[in-house]
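The complex is shown incomplete by one protein chain, all other protein chains being positioned as in the whole.
== chain A ==
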Amino acid sequence: MTPPQRRRRQSREQPPPEPVAAGGPKEGEQKNPERLYILTGAAAGGERAPIDLVTLIVTSADPPPTATPEQSALLRLCRAPLSVAEISAYLSLPFGVVTVLLTDLLTAELVQARAPIVRQAVPDRSLLEAVMHGLQKL
C-alpha cells in the first residue's frame, strides 16, 4: 500500500498571515490578552515580555484584604514556583483570564515572574545538553 503524498504549498517563502482576532484588530484596543505585557524582572533596562504558558510565578506577599477570591487562590498556589499553565489548570480558568489576573498581581508586586528560556536562532548547546541529561535520568 502506498502512503498519501504531501504536497508543499506554493507560497512557502511568504510569511504566514498574522492571526486576526475575531471582530478584527482595533487601533488602540488592548483587550486581547495576547497583547498584555508584564515585567519579567530578569532583563536589563526593565524590558517587557509577554506572559508565557511556562512563565514561572512565585508569590512574594500575603494576599491583601482587598484581594478577590481568584487572586487569593492564585497567591496561595504560587507559594512554590508554578507555571502559568499549571495555574490555569488548578484554578480551572482559561489561560487568557490567568494572564489578566497576573498582570494585576505583578503591578501590585504581589507575585514575581521568572521568564522562560525560549528558542534562539543559534541553539544554546549547554542548555540542550542539560535537558538531555535530565531526560536520561527519567
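Note that a residue touches a chain if its C-beta (ideal position, glycine included) is under 8 Å from a C-beta of that chain, and two chains touch if they have at least 3 such contacts; residues count from 1.
Quick note on the criterion: contacts and distances are computed from a predicted model.
Per the UniProt record, the chain missing from the shown structure is "ATP/GTP-binding protein", taken from the list "ATP/GTP-binding protein", "Putative respiratory nitrate reductase gamma subunit (NarV)", "ABC transporter permease" or "protein-glutamate O-methyltransferase".
The set of chain A residues touching the chain not shown comprises 1-9, 12, 15-16, 19, 21-23, 29, 31, 33-34, 50-56, 58, 69-70, 72-73, 76-77, 80-83, 85-86, 88-92, 94-96, 99, 114-119, 122-125, 127-136, 138.
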